[in-house]
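The complex appears here without one of its protein chains, the remainder shown in place.
Our next item is chain A:
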Amino acid sequence: MADRNFRHSPLEGFSSGGAVAMSEVPFLAQINLRLDPAGPAAAAVGKDLGVALPRRGGTSATSGDVSVLWLGPDEWLVVGPPGAETRLTALLESAAGAAHASVVDVSAQRTAVALRGPRVRELLALGCSLDLHPRVFGVGDCAQTMLAHAPVVVWRRESEFWILVRASFAGHLAAWLEDAGIEFTVRD
């Protein structure tokens, strides 16, 4: 019988254990949103999403299963569960109304890798120059930066780090993470 499952994530099947557990979080709904943060559309979007668009650099806001990550002073990434892209796009477009705004479904652009375990920050420090200590980079904080020479969004969640990485860099990043994680696996 023909393979009817046409949808494959960039890191299908990727997972790794040890002191840093890694797995892919595939098919997240991701909508890139650009508009004037001080305009009425920003307020309307916040109202409809149930959470105000974060104005402080490098922070995110969450309402239910939808999070909004700050990407720039007039740019956000709205992240939701797989399949939510149509609903979120419609919600954002309707809330933005006639305002000068951009709503683009970029779900296929990036996949996500979840990292868990006591040595996650040590592992990330091998390829990322940002200070990810909780006193600087707390729960909900996010940053666009470089990890192992790949452009990524690092996002600190409740008990894990999520790395949002472009599909074309995902294989490289996963290989690097697995390789960099070896020393922790051996030591523990």
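In this text, a residue touches a chain if its C-beta (ideal position, glycine included) is under 8 Å from a C-beta of that chain, and two chains touch if they have at least 3 such contacts; residues count from 1.
Definition applied: contacts and distances are computed from a predicted model.
Q: So which of "ABC transporter permease", "Oligopeptide transport system ATP-binding protein", "Sarcosine oxidase subunit delta" or "Pyruvate dehydrogenase E1 component alpha subunit" is the UniProt name of the chain that got left out?
A: The UniProt record for the chain left out of view names it "Sarcosine oxidase subunit delta".
Q: For the chain not shown, which residue from A:17, A:40, A:72 or A:134 touches it across the whole complex?
A: A:72
Q: Where the complex has a chain not shown, which of A:16, A:62, A:145 or A:185 is the residue touching it?
A: Touches the omitted chain: A:145.
Q: Given that one chain is not shown, which residue among A:40, A:57, A:82 or A:171 touches it?
A: Spelled out, the listed residue whose C-beta touches the missing chain is A:57.
Q: Write the list of chain A residues that the hidden chain touches.
A: With respect to the unshown chain, the touching residues of chain A are 57-58, 71-73, 75, 129-130, 143-146, 151.
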